[in-house]
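See structure below.
Shown here: the complex without one of its protein chains, the others still in place.
Now for subunit A:
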Amino acid sequence: MSTDTLAHSDERIKAEPFLTKLMKRPELGAIGGVVLVTIFFMITADSTMFTLSGVMNFMTPAAQLGILGIAAAMLMIGGEFDLSIGSMVAFAGMVFGVFVVNVGMPLVIAIPLTLALAAALGATNGMIVLRTGLPSFIVTLAGLFVLRGAALVGLKLFTGGSTQLRGIREAVEGDFLAPIFSGDAFGFLMRWLAEAGIVDSFKSGVPKVPGIPVEILWFIAFAAIATYILLRTPIGNWIFATGGDSLAAQNSGVPVRRVKISLFMLTATAAAIVAIITVIDAGSTDARRGFMKEFEAIIAAVIGGCLLTGGYGSAIGAFFGAIIFGMVTIGLTYTKFDQDWFQVFLGAMLLLAVIFNNVIRRRVTGER
């Protein structure tokens, strides 16, 4: 705030304490959650969880979910849901597998084609939602089944009856694009740090963590770009406006339809990116890929401060929401607790986040 505005300040307005200001940020809950979960595992888990390799261990699933979660958050801020993204991971994985294994395409063709196909399906979702005026919840629920089924049928068709398509790693081996979508990056940095004794290494001198898994870099890039778009571009303002009140936005000249369709394309494309990364990593794809991910992505977005009613939320929040997810799934294996507590935790966390968000919203709108 500039001094100019202070000079004109109204006598009825108390100076706002820093803490109150912080309380109004949508991502506050998720950051608090990360702190709590970290403290919990610091106490209960084996100390190896927070070594570099331990962190990479939980950040990898967090990243895979987070890419979906950030896209889901942007769509939720825009006022819609996409329940088809989990199935889209399976479908895009199948398509990508067929492209590289059965057709033998190089990645430079297979990847853009897969992404374009996913984007087109996302646009179709958006178009149906806008045309019919039905809730996106129900339209994309249909997509959830259609795409899952199509992935299964497609796999059986192209493998001659199997539900798993193998040989993907071999097919992409040596492709110049492969390092961007698979394996570890910054290997040289890790070796250098190992030599300098900054990171742990095996006796042979090879660092214990060979590099940063690429999905983590994708995840960070996604969060940074999404945050920039939401907070610092006109498009970001349009997304908030569209989700806040699409009619008011439309009347103010915001291209609401274009915003919504683009967001549906984004969630579908994000699912395809996750599919490509995880399929190359696993070397095969199957029909169960991405199972339940649509719900986990929405939960990450909600933990991250997105309101179910749209118009409010943050990409950074979803980023931390996904990290909480990763920490708990993997973290429980470092403890003596039964791993299946995970689901209990998930439900509890979701409920807490929704209650907390409701309070935050009332604060933002001046408790009315």
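Quick note on the criterion: a contact is a pair of C-beta atoms (placed from the backbone, for glycine too) under 8 Å apart; a residue touches a chain by one contact, two chains touch by 3 or more; residues count from 1.
In this section, contacts and distances are computed from a predicted model.
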Chain not displayed: protein name in its UniProt record ("Nitrilotriacetate monooxygenase component A", "ABC transporter", "ATP-binding cassette domain-containing protein" or "NAD-dependent dihydropyrimidine dehydrogenase PreA subunit"): "ATP-binding cassette domain-containing protein"
Given A:Phe91, A:Phe222, A:Phe240 or A:Phe356, the one touching the chain that is not displayed: A:Phe240
Of A:Ile198, A:Ala248, A:Val344 or A:Val359, the residue in touch with the unshown chain: A:Ala248
Missing-chain contacts mapped onto subunit A: 1-2, 4-5, 8-10, 13, 16, 228, 232-234, 236-238, 240-241, 244-245, 247-254, 307, 311-312, 361, 364-366, 368
